[in-house]
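Can you read through this structure? Questions will come right after.
One protein chain is absent from this view; the other protein chains keep their places.
Chains here go by letter, A and B, matching the order in which they are written, and residues are numbered from 1 within each.
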Amino acid sequence: MINEKLPKIWYGGDYNPEQWEADTWPEDDRMFKLAGIDVATINVFSWALSQPNEDTYDFAWLDATIDRLHANGVYVCLATSTGAHPAWMAKRYPEVTRVDYHGRKRKFGGRHNSCPNSPVFRRYSRLIAGKLAERYKDHPAILVWHVSNEYGGYCYCDNCAAAFRSWLERRYGSLDALNRAWNTRFWGHTFYEWDEIVPPNELSEEWGGSNTNFQGMSLDYRRFQSESLLDCYKLEYDEIKKHTPHLPVTTNLMGLYPELDYFAWAKHLDVVSWDNYPSLTTPVSLTAMTHDLMRGLKQGQPFMLMEQTPSQQNWQAYNSLKRPGVMRLWSYQAVARGADTVLFFQLRRSVGACEKYHGAVIEHVGHEHTRVFRETAALGAELQALSDRLLDARSAAKVAIVFDWENRWAVELSSGPTVGLNYVNEVHKYYDALFKLRIPTDMVSVEADLSGYDIVIAPVLYMVKPGFAQKAEAFAAAGGTFVTTFFSGIVNENDLVTLGGYPGELRKLLGIWAEEIDALFPDQSNRIVVKGEQGVLKGTYACGLLCDLIRAEGAEVVAEYGSDFYKGMPALTVNRFGAGQAWYVATSPDAAFMQDFLARLTAEKGIQPLVEAPEGLEATVRVKDGQRYLFLLNHLAEPATAETGAAGVDLLTGQAVSGAVTVPGRGVAIIAQPG
Amino acid sequence: MINEKLPKIWYGGDYNPEQWEADTWPEDDRMFKLAGIDVATINVFSWALSQPNEDTYDFAWLDATIDRLHANGVYVCLATSTGAHPAWMAKRYPEVTRVDYHGRKRKFGGRHNSCPNSPVFRRYSRLIAGKLAERYKDHPAILVWHVSNEYGGYCYCDNCAAAFRSWLERRYGSLDALNRAWNTRFWGHTFYEWDEIVPPNELSEEWGGSNTNFQGMSLDYRRFQSESLLDCYKLEYDEIKKHTPHLPVTTNLMGLYPELDYFAWAKHLDVVSWDNYPSLTTPVSLTAMTHDLMRGLKQGQPFMLMEQTPSQQNWQAYNSLKRPGVMRLWSYQAVARGADTVLFFQLRRSVGACEKYHGAVIEHVGHEHTRVFRETAALGAELQALSDRLLDARSAAKVAIVFDWENRWAVELSSGPTVGLNYVNEVHKYYDALFKLRIPTDMVSVEADLSGYDIVIAPVLYMVKPGFAQKAEAFAAAGGTFVTTFFSGIVNENDLVTLGGYPGELRKLLGIWAEEIDALFPDQSNRIVVKGEQGVLKGTYACGLLCDLIRAEGAEVVAEYGSDFYKGMPALTVNRFGAGQAWYVATSPDAAFMQDFLARLTAEKGIQPLVEAPEGLEATVRVKDGQRYLFLLNHLAEPATAETGAAGVDLLTGQAVSGAVTVPGRGVAIIAQPG
Partner (left out) sequence: MINEKLPKIWYGGDYNPEQWEADTWPEDDRMFKLAGIDVATINVFSWALSQPNEDTYDFAWLDATIDRLHANGVYVCLATSTGAHPAWMAKRYPEVTRVDYHGRKRKFGGRHNSCPNSPVFRRYSRLIAGKLAERYKDHPAILVWHVSNEYGGYCYCDNCAAAFRSWLERRYGSLDALNRAWNTRFWGHTFYEWDEIVPPNELSEEWGGSNTNFQGMSLDYRRFQSESLLDCYKLEYDEIKKHTPHLPVTTNLMGLYPELDYFAWAKHLDVVSWDNYPSLTTPVSLTAMTHDLMRGLKQGQPFMLMEQTPSQQNWQAYNSLKRPGVMRLWSYQAVARGADTVLFFQLRRSVGACEKYHGAVIEHVGHEHTRVFRETAALGAELQALSDRLLDARSAAKVAIVFDWENRWAVELSSGPTVGLNYVNEVHKYYDALFKLRIPTDMVSVEADLSGYDIVIAPVLYMVKPGFAQKAEAFAAAGGTFVTTFFSGIVNENDLVTLGGYPGELRKLLGIWAEEIDALFPDQSNRIVVKGEQGVLKGTYACGLLCDLIRAEGAEVVAEYGSDFYKGMPALTVNRFGAGQAWYVATSPDAAFMQDFLARLTAEKGIQPLVEAPEGLEATVRVKDGQRYLFLLNHLAEPATAETGAAGVDLLTGQAVSGAVTVPGRGVAIIAQPG
């Protein structure tokens, strides 16, 4: 449990009373009660308010706010306010602002705007975190700490350049090792002094965001910046823990955000929290995958849904309203996949600046007689009733998909073979097929213990880090089914090619050699022709993007290409390996293949879909204390019926159910069943 | 009359003899005569020529030019030459060049290139304007002053930053007031010293031209830059007026140019002038609307058509020729809508640099035997014959559309609810319907006196400035029909939301509450279903972009949405208010709705179309001394017949006409009728 003070699914969100006159506060208190809100995240962007100049701190407004909330039964998620530095700091110490990718020194503005290697920023952010922790360490309202906000963005200033060189020196020990790792003899880039190295941006080695002359350098700069920001977090974390070792600390992550290695970050978070902002056009399975990834960051530990909008965003191109019921539906989707909180951005809609058209629990009209408020209040009542039933419940997946941020960076920095390759898309293709089959799946890191799974899928595992190949071999040898794809096993952790034939370190496990890689234009495709039948996997499917020209070296050829000069060459192989097997998908298949292929693999392992139901009805499960909670989430506008098998009780209605359960359009059922 | 020295529609244009050898000048004189040209705009870009260094002025060339023109019967529109500073000035005083939106300090180059807050630029531009005015104050050729040229563009340099802070101090009085107006507690932006504020551009708060973190700040920067450039204009204006209080002063505007608040500028222009450059694909109704807007800048006072091309532009992507007759047709379109001059850019086509493929009266071939010259000369003869008949004639519109540049900025700076909302497009939808109905319309500012109109339409009046709501209420109470739309009444002049329910200050007048705003994707639409019949307004229409979810609070629901979860909610309402009524169009309808809706409203007020005619035949009217001049402009390639009603005389043919009048393809008729 995140904090036992509040043993239920927390309900509330971001609250900025400092932006309002005092006469609104009693109305806030009244409406929070009406809505069943019991948690407020405060002080997210109040640094300039609490520290009006270098020498002065004034927390009186915060004291009053926390006391008021507490007096009204609302607990506090207390932010450290360091997500944006004060204007006076940028004026007095220009070093705190960043230099951007284009090489431009920024001036004061925006948020997430501090150079992570600025000594001034580090000194003052640490200082205020410490002061807050010391001040409020004993306040009964505080449930959890929220460090800064949505960390992100890179800096390319001179402070960062110097820190990067030190970081490299620690990583490589010598310039000789660095020159080898980056293959600097290419294009005459040999470095003889550390200070010859400059950050890779549009003034030096990169352009367009993801193009680089030197993948090794660019990869290291991403590692370095992710770590630099993490260091800022850790400085605050450590200050806080000095005073409140008993309180959990988090910072709100952003799901599939590309720039930070969240698996590395999660090691330093007591609890993962994240902000979920799907658009009307986001596939529900992508949201589901992101929840599962956030849950996977700390090996299945429940997480906090820190932000979502009750109605609409402001920063998308077309900010459609969440249709009636959808806010509740998506809230339960988060809970179904591991969230133990349902929090909103924000509780009262702001009156000015760029987020004033972002939905809120209390809208500009200011009263409770709105659709949005009614839906919010109804959900608040439900969560109250659910009490602690679901808290700390875990996933029980037998299938895992490997996800790796450093691999993602390497794939996106690659020059060739195609600009069409998007790592997240390829991962999502596998996830989506399992989602539609309603087979629970964990998203795991390359460092994960694989031994508890029956099937492990590592799509486009381009970069194979030390030890992973051995782990995958052990997993297969012990009876597991390992799956990987084209453009895997190509490079090591420095983006240097593993010589001797692709897929490099995975070649033995897979029993194949990929001789060439053909890149298809977007309007081109090939076919996958299955030899014979493999359960539901049979006949012909479409494929495209990349086609490996592979040669089986021990592996069985399950399917072949249907056209082009490599017609008849293997498109899908399986290699028996010890008690298990290793599959290689040599191209990027269509959704029909994905569905049939994963049905085939899971059937072989005896992994059954949770329920039978029409597409659009999502199912997943959490387990706890021998109890199994089956979530049925109907994303269709019409009612849908699922065959649930065992009897149980619907937690939301209190009714006993068994067999076929009909869920209303955009409705939810949570069926407690014996585990 | 702009200047009684030349009591006819002035005819001529920009003339740059200083770019040519002396032997071309007699040929110019000869051809000007052939073409009936009687006005030349000179000295537009001659600063570097007249002031070769900081201490030297040499106007001998200008003396000779003016004398020569005058001797040949050509009057002068005399420019002050400050639209581009000399190279020596940029070298000696780098402060005169701008810092651009990307934060880059510019070097010498281009035009409209001076920082408006550069003391050096201000000193020298004022000085040369004064010298010119003093020198030519008694020259009989001078008709009008032309300050600088096509003012535009913003600067973000340190001089501007300092001036912005002073401007803010004058506007807000205190940082406390500024912090409230900009809602700076959002994202911790509280300012404690004036010099913590930096101009909002890509180095601070903005990106991509129209995105900002702080709408209030960005809005103020636009106001400030528009005023800064206006201050430059006023410095020259005042210098000129010292010497020639009797001569009118203008600067050439650019129609719908976004960056300057032309209503504020027009107060300081003795006569409005503007440059009209439609493309082959510009709707004729958009050109018409722009003429009407330019006329509206000074409450209907006739304006100068300062520039148009006789044949083609150079700076469009595809510079098609004006088809035979079109130059004449569009010239009369300007006159029909309030122009008392027809001027070209330019009289002789330049030989080098970027405008040499811009059409001119005298083409590169150099003689008069060209289609373009023949058409020009024919029009010259016609204008000669028209004499002063049309001068000073005014519009007699009973319908007004409100247009506001600050509102436009605010709409375009808004983050959410949709990127698809374009203020000018929405205004043009209403204008276009009236244009097609052939109902004269004035374009007016939010400061306008509305009492003379029967119908006032304020599309997307997002920002409601102090006093406007009261004025609209008084207008309706007195019997007027007021119309506004979705996304109106939302914010005050600082872009702070008016709390208590949209449309804020307009809510009482409209009798509705807009609870939510749904944004539709470009491929989505909804339907407007009219309840019963409202004259021609009946049945079902399409709509999209934004759909307000409104609740009638006294207003009558005239139409409802036809689909989605808000099917059956009001899409069009009317509120009886005193002797008048107030309409609310809750979404962005299709053209068919527009046409029927405005036909319905105007019919009710007894406002009749000027004529009945096929689409493509434009009609408008000017009135003067009890005389009514009905313009029929046929934009079709074929002849078209209009039912004109009363008898009259066609000024261009001298023939008496009555009833049905047939206008040739791309032809024009100007029918004088009793008023």
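The criterion applied here is as follows: a contact is a pair of C-beta atoms (placed from the backbone, for glycine too) under 8 Å apart; a residue touches a chain by one contact, two chains touch by 3 or more.
What you see is a predicted model, and the numbers here were worked out from it, not measured in a lab.
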{"item": "Residue of A:Trp20, A:Tyr93, A:Tyr257 or A:Trp513 touching the missing chain in the full complex", "value": "A:Trp513"}
{"item": "Touch criterion as defined above, residue of A:Val419, A:Ala478 or A:Ala660 at the omitted chain", "value": "A:Val419"}
{"item": "Contact with the hidden chain (one of A:Phe164, A:Tyr318 or A:Tyr502)", "value": "A:Tyr502"}
{"item": "Touching the absent chain when the full complex is considered, from B:Ala162, B:Ala177, B:Leu280 or B:Ala478", "value": "B:Leu280"}
{"item": "Absent chain, residues of chain A that touch it", "value": "102-103, 181-193, 195-198, 200, 202-205, 212-216, 414-420, 494-497, 499-502, 513, 515-522, 549, 565"}
{"item": "Chain B residues that touch the omitted chain in the full complex", "value": "16, 18-19, 45-49, 52-53, 81, 83-88, 90-91, 104-111, 280-281, 311-321, 323-324, 350-358, 363-366, 370-372"}
